[in-house]
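Structure provided below as C-alpha cells; questions to follow.
Note that one protein chain is taken out, while the other chains of the complex remain in position.
Per-chain numbering from 1; labels A and B assigned in written order.
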Amino acid sequence: MQEIRKRLTKIEERLNYISQVKGSEKWGNVDSVLQRFVAVRDAIFDISTDKMATKIHTLEDEISFLEERAEESLTGMDRVRIVRSPLRFSLKDILENVYDDYTELGGEEEASIDASMVCAKATVSAKIKGKTVTQQVMVIGHEKGHGEEYRNGGCSKPWGNEKALRFMMVAQTEGIPIHAYIFTPGSFPVEEYPGAGQQIARNIYAMTKLEVPIISIISEGGSGGAEAIGCSDYRLMFSHGYYSVISPEGGAAIEGKVREGQKIPMEMVESCAERLKITATDNLRLKTIDRIVEEPLLGAKRDAYEFFKRVKYEMIRATDEVVLKTKSLRAFRNYEMKLNRSRKELGDDAHIDVSWELNRDEMARLLEMRSKKYRAMGCEGICAKGSFLGRLASRVKEKSSKYFYNIRYDMLHSHQKQVKQVMHDVTSESAVVIKQVAGPLASVFDFFTRRQESPALLVGGEDLNREQVYDNTYTSPLANEDRTVTCPNSERLGCKDLWVPDLYGQFGGVCENCGHHFPLEYQWYLKHLFDRDSIREFNSKLLARNPLNSPDFEKRLKVAIKKTGRRSSMITFDARVRGVEVVVAMLYSNFRNGTVGSTEGEKFVQAAERARMMRRPLLSYVHTTGGIRIQEGTLGVTQMPKCTMAVREYVDAGGLYVVVYDNNSYAGPVASFLGCSYYQFAIRSSRIGFAGPRVIRDTTGVDIPPDYHSARNALKRGHIQGIWDRREFRTNLHKSLMTMGGKSLYYR
Amino acid sequence: MKAKILIANRGEIAIRIAKACEDLGHDFVMIYTDADKDSEHVVRYADQTGKDQKVWRISSYTDPNEILSIADHTSCTAIHPGYGFFSEDFRFARRVTVRDRPLIFIGPKWEVIKDLGDKINTKKVANELGIPTIPGTSAPIYNEMEAESVAEKLLLEQREQGISDPSILVKAAAGGGGMGIEEVHRLEQFRQVYREVKNYAKRQFGDGGVLIETCLRDYNHLEVQLLCSQHGERIHFGTRNCTIQSTGRQKRLEAAPGFDDSCFNYAFDANDVLEKVVDYSLKLAAHVRYDNVGTWEWIVARNGQPYLLEVNTRIQVENDVSARISYYKKKQPNLIREQIRVALGAKIGYSQRKIKFKGACIEFRIVAEDTGRDFAPWIGKITRFDFPKHDWSAVYTQVPSDRHYDIPSDFDPNLALALVWGDNIAQAKERGRAFLEEVFIEGETSAGEPMMTNLQYLAENIDRLLTF
Partner (left out) sequence: MSQQDTINYDAVLSKFREDPFAYVDINAMHTGHIRFHVREGDKVEGLTGDFRHIKGTLLCELTRERNQKPIHCTTNGEVSFVNKVLDGQFVQAGEKIMTIRHPLKKREIIEQILRDVLVPFAAPEKAKYYFAMDIQNRIEKFGQRSVSVKAGDEVFTMSLMKRDTPVYYTGEAGIIHSVYFKPGQSMELGEPLVGVCPPEKVAVVEKIITRVKAEWE
C-alpha cells in the first residue's frame, strides 16, 4: 500500500510537471490522463492491489511516453518554464553533489550581503588510477532555491556581483580555477551603489584579464546578469537551460509595443522565445557556448544524482582542457587520446591527472586564448563584405600601417629623449623605410582595393549641407521652424517658452534660463565637437544584419538604413579635437535607437584596435543607446564581453579611453564596454542607467523617482566623473584629453 | 501706408509712442500686466472693446511670446519696443522680422543691434576707425603675463599725463551691470586682483576672460542723438549731458547741449569737443550702416579728451532733451515720430543744415525714492499729483492726476519726466527751479508715512549741471 501511494504521488508530480513545462494541461491530453489518474487514485480502496498496480503501470507507461513526446517537442518557452520550475536543481544541489566539500564565503545562507550570489571555496576530486586527486576551485554562482524567500529569484544586486568579483580576485591570488554557475534571470536593476550596470561592467572588465582559468556553465542565462560572472575560457551550457538577451516576456513587450499594464498575449511570448534563439543548441550553433551538458528528460531536478556526476565530469574535463591548452597543443592532444582510451575502459567517470596550476607563460597564453576567443565571438552576426581577397588586402593594409606606427612609436620611443629635435627628419625617413618594405605589398594591395572607396568623408552626408539659417557654422535642421516649445522645468523655474530657431540655433538646444538640454541630432556633435573637416569615417560599409533571421526585422533594418543613410547604429571615425587626433566610436539614436548588435560590436572593437595601433585616445560618444539589439539574441549579448575585452587591451596597452553619455544610455553597453571606462562623463539632462523605469517597476515592483537615472544622480553614485554642458563639450573634451592623457595623450 | 503698431512697453513711454502713432495716423495696440491695470497707459485706452480693443492683458512684459501672440491676434504690422525690455534685444528683433508672419521692428536692424550691443566688438570697430575709446584691452585677456604688461602700460600712461593717483579697472569680460569690476591703484596689487576677477568670472560666467582699462574719474558723460534712415541719411540732434546720476548709476538730470561755457570754465574748447564727438558718432554710424534712432555715449575727461563708451541702439528716455533744443522749420521735432517714420521705410526728408540748434533744455526724472538712503525706492499710494503747465515745459507720466494711484511694486518707481527749456542755459535753470516749486506730489505708505520723492534733490542739483 505504501508503495502504491508513493507511486501515485510520483505520477501526480510527473503529470503536473509536464503541464507546467508545457504551460497548459491541454497539451497532449495531460488533463484526460490526469482525470484517469484521479479516478484510479480515488478508487484506491475499491480495487485490489494487483489491479491497482496494473493500472498504475499503464499510467506510468503512458506518462513516460508523454514525457518523451514532451521532450521531443520542447519549445523555447518550454525550456524557460523548465528553468523556472521550483523543482529544478540549483547551485546548492551542485555544491552538495559535484564537489566534495565547500565553505561558503562572504556570507552564509540568509546572512549574506546578497544571498542570490553564492561564493564558495570548494574541493573537487577525481579518482585517477585508483588514487583520489583533490583540487581546489572557487565556485561562484547564483542561487535561487534553498531559501527562496531571501534569494531574490537569483537576481543579484550590484553588491552581490561585487562580492563575486572580490572572490574572483581571491581565486587569482591563490591561483585556483573559477567555476561559474549561471542561474539568473538577470541582474536586479537598481542604480544604488554603484549601480547594476557599473558593477557588471567592472566584473567583465576584471574577468577579461583574470589570471586563472574560468569555466562557466549556464542554466538560466539572463543577459547582463549572466555576463557579470560569465566571461570565461570555456562556456558550457545545460541542455535544458536557456541563455537569452532578454526574458521572452520582456522581448515580446518591446517587439509588440505592448503598453504597460496590458497583458502580453501568450502566443507573442512563445514566438518571441523562439525568435530569440535561446536554447543550448541554438547557442552552440551561434558559437556563443562551447559545449552542451546533457540533462535527463525534461530537465534535471534536485534529485538527478546521475546528472550531477555528469556535471562533475564535464566541469573537470573543461578545466583540464583549458589548462592543457595553455601548455601546448600536443599536451592537449595527448590528453584527449588518453581520455578516450580510459573512457572506453571506465566510462564517463574517467579522469586524467592534470594539475590546474599555471606558470607565468601559461597564464599569458591563457589570457591570449581568452582574448582570441572573445575577439571571434559574435562574428557570426556580421557579413564580411567583400571577398576573401578583399579581406586579405585590408589585412595587408592594416599590417603595413601597424608597421609604420610601430616604427613611429615603439622604436622611436626609446630614443625619444635624444632624438626629439630631429624627430621630423626621422619620421620622414621612416616613411621611406615603409615605402621600401611595403612597396611590393602596396602594388598587390592597390590591385585588390581598386574597387574599395577611400575613407568616406562624413561632411557630405545627409542633412549636413542643409541651408544655414543664421550662423556660418552648422545649424540644426530642427531650427527651421517658427514655433515655440515649453521647457520641462518651466513650472518649477519659470522658464519662458523658447522660440525654436533660437533654441536650436544659437542656444545649442539649451534652455537659456535653466540650462535644460533639449536633444539634438548627432550631426550637430559631428560639426561642433571636432575640428572642421577633420572627420574621416572608417568601416562605414559594415552592415547591420539579421543573423537570427528574425521575421520582419529585415524590413525594419531596411527602414533604418533608408532613414539614416547609414548601415549601422555605430559610426567610427578619426577626428581632431583642437588639434588632438582621436578615434571616435559613436552610437546614435536614429538607427534602431542606438542598439548594439554584432556589427556595432565589431566596429567598436576595430575602432579600439585602430586607436591602439595609432596610439590615439579613444572616445565613445553615446548619443543614445537603448542597449543590446534584442533581435540578435545572445550574439548581441556576447558583444558585451567582446567589446570590453577590446577596451581592456587598449587601456592595458596604455590607451586613454573616454566615454561621454548623452540623451539616454541604458542596459548592455553601459554594463560593459562603456561602463568599464575609468573616465565617464555625461552631457547635462542626460539619463544613464541599467534598466528603464518600466523594467524596474516590473522586476522590483517599486516605482522609482523621476530623476532616478539623471546624470546628476549618476554623478552622486560615482558612475560618472562629471557633467558637461553641451556648449562646452569641445572645451571640456579637449581639457580632459590633455589632463588625463598627458603629453603623449596615450597616457603611459 | 497705415501701420498697426504694437507698443511693447509700459508707462510714460508707451503713452508717448501711442501719441506719436496718433499723430502719424497709425493704429496701435497697448499691452499691460495685472500690476499695471491702473496705469494711465492702460486706463486711457481701455474704453474700446471688441474689434477695436486697444489694451491687452499679458502675463509679462518680458515674455516675447506674449507680445507676438497679441501682435498676431490683433493683426499688428509693427512692434515698437520703447526703451528697456526688448529694445536692444537683437534676438527679439530678429525673431520679429524673420518669423513666418514677419513684423516691422521699430528700431535698427537686428544685425546692428547685435554688433553694437557687444561692447568689446564696438570698441574694436571704433578703434579701427580711429575713434578714441577708453585706453585698455580691446579683447578679453586670459594670460596673466600679458595682463600685467597691459596694466603697467596703462598706469604709466596716466602718470605721464600728470594724474597723481592713477588706477585701472579689471573687469570680467563676460560680466555686466557693474559685477566683477575691481579697481587697482598699484601694480603690485595687480596679480592678486587679476586672479580674483578671473576666478570670479570663470565661476560666474564660465569664461575667465578679463578686460583691463584706465579708470577715469572726474569726467562728463555726454550723449549724441542720431537719427538715420534706411536710405543712408544720417543726421544728429546735438549733444546732451547726463553726468548727474544716482548711486546706482541711474540718470536723474540731463541737459542739452552737452557743455556750456557759462556753466564752467572748461580747460578745453567746449564747442570743438562737442563737434568732435558728433563727427565721430556719425562716422561710426556710417560704418555700420545705422538705420534708426540711436545714442552714442561718450566720456569726456577734464582735459577735453573724449572716449566712446557705448552705443544705445534704441530710443532713450531722454531723447526729448535733444529735440527741445533742435528746430526744423522753427518747430521742435518729435524723435519718436521720426523713429517710427524711418522704421516704416520713409526718408528723413531733410538735411542737417535744416536743423537749427537754439537754447538749452533740462530734464528732471521724478522718482519716488529716498535720496538720503541710497535712493531706496519708495512704495505706496499717490494721493495728489499736480504739475504746472507752461509753454516752455513738458511732462510725460503714466501717473493719473484725477485719482489715487498705487505704485506697482514690480518696476522702478519712476513717476514722471519733466522738461523745461529756455533761450539759454541760465534761463532753463531758472525755469527749472520755478517749475519744481510748482510740482505737488503727495501720498503715503501702507504704514501711513508720507510720500518721498527726489524733487528736492533735483532742485539742489540744478547748479551742478554741465560742470566738472
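Definition applied: a contact is a pair of C-beta atoms (placed from the backbone, for glycine too) under 8 Å apart; a residue touches a chain by one contact, two chains touch by 3 or more.
Note that this is a predicted model, so its numbers are computed, not measured.
Put simply, the hidden chain is in touch with A, B once you look at the whole complex. For the chain left out of this panel, the touching residue among B:Leu187, B:Ala346 or B:Ile379 is B:Ile379. For the chain missing from the display, the contacting residue among A:Val485, A:Ile561 or A:Ala653 is A:Val485, taking the whole complex into account. When the whole complex is considered, the residue among A:Asp497, A:Glu521, A:Asp698 or A:Asp725 that touches the unshown chain is A:Asp497. Where subunit A meets the missing chain, the touching residues are 482-486, 494, 497, 499, 703, 705-706.
Residue positions on subunit B in contact with the hidden chain: 33-35, 56-60, 63, 65-66, 68-70, 73, 376-377, 379, 406, 409-413, 446, in rising order.
We take it that only the chains that are shown with their structure count from here on.
Annotation: 65 Å between the Cα-based centres of subunit A and subunit B. Residue ranges of subunit A in contact with subunit B, taken from their complex: 470, 482, 484, 496-497, 499, 501-502, 506, 725, 728. Put simply, subunit B touches subunit A in their complex at residues 60, 62-65, 91, 94-95, 98-100, 206.
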